[in-house]
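Data first, discussion second: the structure below is written as structure tokens.
Apart from one protein chain that is not included, each protein chain of the complex appears where it belongs.
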Amino acid sequence: MTAAILSALLGHWRRNPLQLLTLMVGLALATALWSGVQAINEQARSSYDAAAATIGEASYSQITAQDGGPIPQQTYIALRRAGWAVSPVVEGRLDTIRIVGLEPLTAPRDLGPVRLGNGVDLGDFLSGAGQIFARPDTLARLPQTGAALQPTPDVAPNTALTDIGVAQLLLERFDQIDRLIVLPDQPITQQPLAQIAPELIQTDPQQGGEVAQLTESFHLNLTAFGLLSFAVGLFIVHGAIGLAFEQRRPMVRTLRALGAPLVRLIALMAVELAALALIAGALGVALGYLIAAALLPDVAATLRGLYGADLSGELSLRPSWWLSGLAIALGGTAVAAFGALWSLARMPLLSGAQPRAWVMARQGSGMAFAAIMLLGLAAALGIWGTGIVAGFVMLGALLIGGALVLPPFLSLLLRLAEGQARAPITQWFWADTRQQLPGLSLALMALLLAMSANVGVSTMVSSFRLTFVGFLDQRLASELYVSAESAAQADAILAVAEDKADVVLPLLWVDRLVAGQPAQIYAARDHATYRENWKFLHAVPDAWDRLARGDGVLINEQLYRRTELDLGSEITIIPGRTLPVLGVYGDYGNPIGQVIVTEPLFSEAYPEVRALRFGLRVGPDKVAPLRDALRTDAGLGDAAITDQSTIKAMSLAVFERTFTVTAALNALTLAVAGFAILMSLLTLAAMRLPQLAPVWALGLTRRKLALLDLLRAVVLAALTATLALPLGLALSWALLAVVNVEAFGWKLPMYLFPLDYLRLGGLTLVAAALAALWPAWKLARTPPTQLLGVFRNER
Amino acid sequence: MSARLLAFLLLLPVQAVAQGFAGLGTTADGFTNPVRGTALEFPADHGAHPSYRIEWWYLTANMTGPDNITYGLQWTLFRSALAPEDGQGWDTPQLWMGHAAITTPDAHYVAERLARGGVGQAGVEVSPFRAWIDDWIMQGPNLDQLKVTASGTDFAFDMGLRAQGPLVLHGQGGYSVKSAAGQASYYYSQPFFDLSGTLTLPEGDVAVTGQAWLDREWSSQPLAEDQQGWDWFSLSFDSGDKLMGFVLRGSSNFTAGTWITATGQTTALPDGAFTAAPLGWHGVAGRDVPIIWQVTLPERNLDVVVSAMNPDAWMTTSVPYWEGPVTVTGSHSGIGYLEMTGYEND
Partner (left out) sequence: MLLRLTDVTKNYAGNEKAVLDHVSLDLEQGDMLALTGESGSGKSTLLHLIGGLDSADSGRVVFDGIDLTPMNDSGRAALRRGSLGVIFQQFNLIPSLSIAHNIAFQARLAGRHDPSMVRVLVERLGLDDHLNKYPEQLSGGQQQRVAIARTLAARPQLVLADEPTGNLDEATADNVLALLQDLVIENGASLILVTHSERLAARLPRRAYLRAGRLT
């Protein structure tokens, strides 16, 4: 019996290959977008974990300085001699590469991807110029150090491992370490940490480490986009399944009349769908791999540029990823099919045999109510919500609410248009369009989501770019930026600059924890360059004068938003001295906090910090001579001298990359929505004949009907766009004012870009027209006999 | 002795091992070799000799607790040089390793420490004497009066030592031959320590008293190529006499030793004078190790059975070996320490 029922059920797909295609492609696309994004995220996380594993963050407790600063090596020795089984790590960047110095004799045996003592000669590692372990591509970018290069594929990306002594030498961090790995086995006689080194703090193992925390919101962002894409795909799947089940109602009735048990029927349909979902899911995961592989280089570039996080550019396939892709395909299908199966299960045997395609439509009022509730929730969250999760819930409520409000909204517009119409064909056009609405509404919702996401993200990106470019113009005021390799070279630079440059602005900073947040403390020389170019978001009067007197500090927006700090708040920047906050400045593009103190105060607190980088102000015509002098007299290489425009270009490039990814996802979402429209129109085509045949019989040519259908798709897309625009703007406001603040720590002014929206609207209309083209062409070619068949009983 | 050397050098894996024992057998690049007839100078020679490849400060002790329970104790600081230099900071080629253990009749506690020289984590200073690695310390105004501490995850000890006799030089004035081919080391001992202190065990603290034996040895190339393991005995007889003897197992065994009278007079024993033959074996850590020995020294009419107090005194260190207290019965009775290496997994 099962076989007989199955063959009857499967016969439906054989006769409706297009429906099958819609279902499979919809599901595959949804899964692909979702799993593509997941692949990127997982790749990133595993890279972070690998990076953290290098210094044991994930599996071992760590001891660091409470202020985040370096730990004197003597403190390490003191701890060892007090019975602490700890191992020192020094970390830093050589060019862009993360150098990690380990001490192999005290480090845990399983630390890092390179297990010393396991095929590695400890003697070579410790002797002479030492050895550096890294991936071949990392080694290739490493400057010449004298150490022997050891290609090792399982080291974290962009990371080089070496002995702590070598690392201190390369990083010029003599007698300094950054953290201590606490071994799990500690001797029973041990003095308390607070007694030996009260300035240190022990923290528990943490997955992924600091970088993972820093980039968490970025990945949440990606995940949200993945979910959005998946939701758009589910609209397609839902539509396809709903239609297929509606059309199979008569068959289900017949089968039941013939004695097939309902439970078995439902179960078989569920199994059938599950099988289809698995096939489509597998296709989707494979497709997702391609998407991820295509996007990964941009994501990697973004993460490195923005957060200094190192990501491998090579995508690896993980079984867990395959499984999660298949699971989400199954889950999505279950969600999409539940309603259809449920209503089939409750269908009385003797009724409802007719397809209820138009009944599907009549559930408008519940949807409108849900839509209003969701939009209300979004508004409430916009006003009172805090935190990035609230931000994303708000986005979700906004989008789903917007999607749900679309059908009633369109219906209303069409009714108004119909009321205004005078000519019979116009009137019929509007009435008929309204009748198509239920069949098309899922596809139109998908289009709405895609469009609003597009409007939202493009507004955010463009606002961001505008703000950021302005910000760079303000901030990068010095004509040349130079960096010295040593104190001696710094002196040489100063000597040259004394003569040839108008102003020398040293860049002095230390990394410290401020109010519990990772931050950099910068020294500012009292100079017009700062006063003229730095714009405050909030400031007390005479902030610069007071700063110059050492009466306070300036903090960046990130620190301001992440902590309780406000104007006048006292913070301890320098041991033993609290200073009030005098001003808050915008600091776009910087993921961490920043504090500015005046130079004398800084030098007093951190006398050991010497300026190795300088901004040089000089008249435009004197740039070239200055550069020459620096080259010849101070022995600076070209790499050590950067001019303003180069830095601006580099900074902008990072941000272009940041949003390439979202733009790509946007385009994909729009394409998926176009596909949804195409498939809806194709499946509707067969059902439309009874609606079109009478009009044709009354004297409209098929060509004209086809043109009207094409126009209808464009009109619907245009009407959808009228809702998508405000929704998209609301979305971009949410992104800029809520999510952005949470994710990056800065709030951006929102600018409007009408021309962009017009272009997007045009694109959408073109997409809709393209999607409607084939169905319309098919309609124009429908043989009259097929139309006439509508009127005949013996079909 | 050589066992300890090998244990440490095995820490430098692969290449050193690939050259095998030979790594110790060849004349190391630039390292100083012991020279027959060199007079040892104290206290300078209590300190480190960085131009020699290997060196150790090796203390073993037999002790008794309040209930007449017997205990064994080990505190060892090894030095191994990657190059014959001293140097400062992380650059130094001097590496240090500590082993500590307490043996009870039914338990054996072990700890190990590793350190780089040059940064202050480990080292030896002569006057006042101080040898340390991390929080493990052996120190005193001089070598006659020492305080020794060590700790692991499940034990610790804190001992006071006082020498009751003179230093003892092995071989020819401290020049100790290790093979028929002439490999040798500098080797002296202080076997006359009285000891008292506290053992910290999982069950609680135990006050103990007993006697300890300190070995000092350094060399650059102490073994022949074919030597694969050794059995080393330090025995203290009730008569007050002491015997140090070892068997280096190779294609043909090489033995040597020193007979030490109660007053510290020494007689070096030539190859073959001292014999040791396994009488009973015990399975530990997946291998069979002889834990009952017949030891003879015909010229002293000595014929004794040496039995491990705890057959499971296995050192689970980076390179594992057997080291534990023994009891002596037969023509002479007494106590002592036994070390065995080179017994491979079955």
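For clarity, chains are labelled A and B in written order, and residue numbers in each chain start from 1.
Criterion: contacts are C-beta pairs under 8 Å (C-beta built on N, C-alpha and C of every residue); 3 or more make two chains touch, one makes a residue touch a chain.
Note that the coordinates shown come from a computational prediction; the quantities given were computed from them, not determined experimentally.
Asks: I'd like to know which visible chains would be in contact with the absent chain if the whole complex were considered.
Replies: A
Asks: One chain is left out of this view; which of A:Arg173, A:Arg253 or A:Arg434 touches it in the full complex?
Replies: Final answer for the missing-chain contact: A:Arg434.
Asks: Could you tell me which of A:Arg14, A:Arg346 or A:Arg792 touches the chain that is not displayed?
Replies: Considering the complete complex, A:Arg792 is the one touching the chain left out.
Asks: Given the full complex, what residues of chain A touch the hidden partner chain?
Replies: Within chain A, the residues touching the omitted chain are 358, 423-425, 427-428, 431-432, 434-435, 690-691, 693-704, 784-785, 787-788, 790-794.
We take it that only the chains that are shown with their structure count from here on.
Asks: For chain A and chain B, let me know how many angstrom lie between their CA-based centres, rounded off.
Replies: Result: the chain centres lie 62 Å from each other.
Asks: Using the touch definition up top, name the residues of chain B that touch chain A in the complex.
Replies: Where chain B meets chain A, its residues are 11-16, 82-83, 89-91, 93, 95, 111, 114-116, 119-121, 132, 134-135, 151-156, 200.
Asks: Can you check the complex and tell me which residues of chain A touch chain B?
Replies: Touch list, chain A to chain B: 73-74, 77, 80-83, 85, 103, 105-106, 117-124, 126-127, 163-166, 168, 174-175, 185-190.
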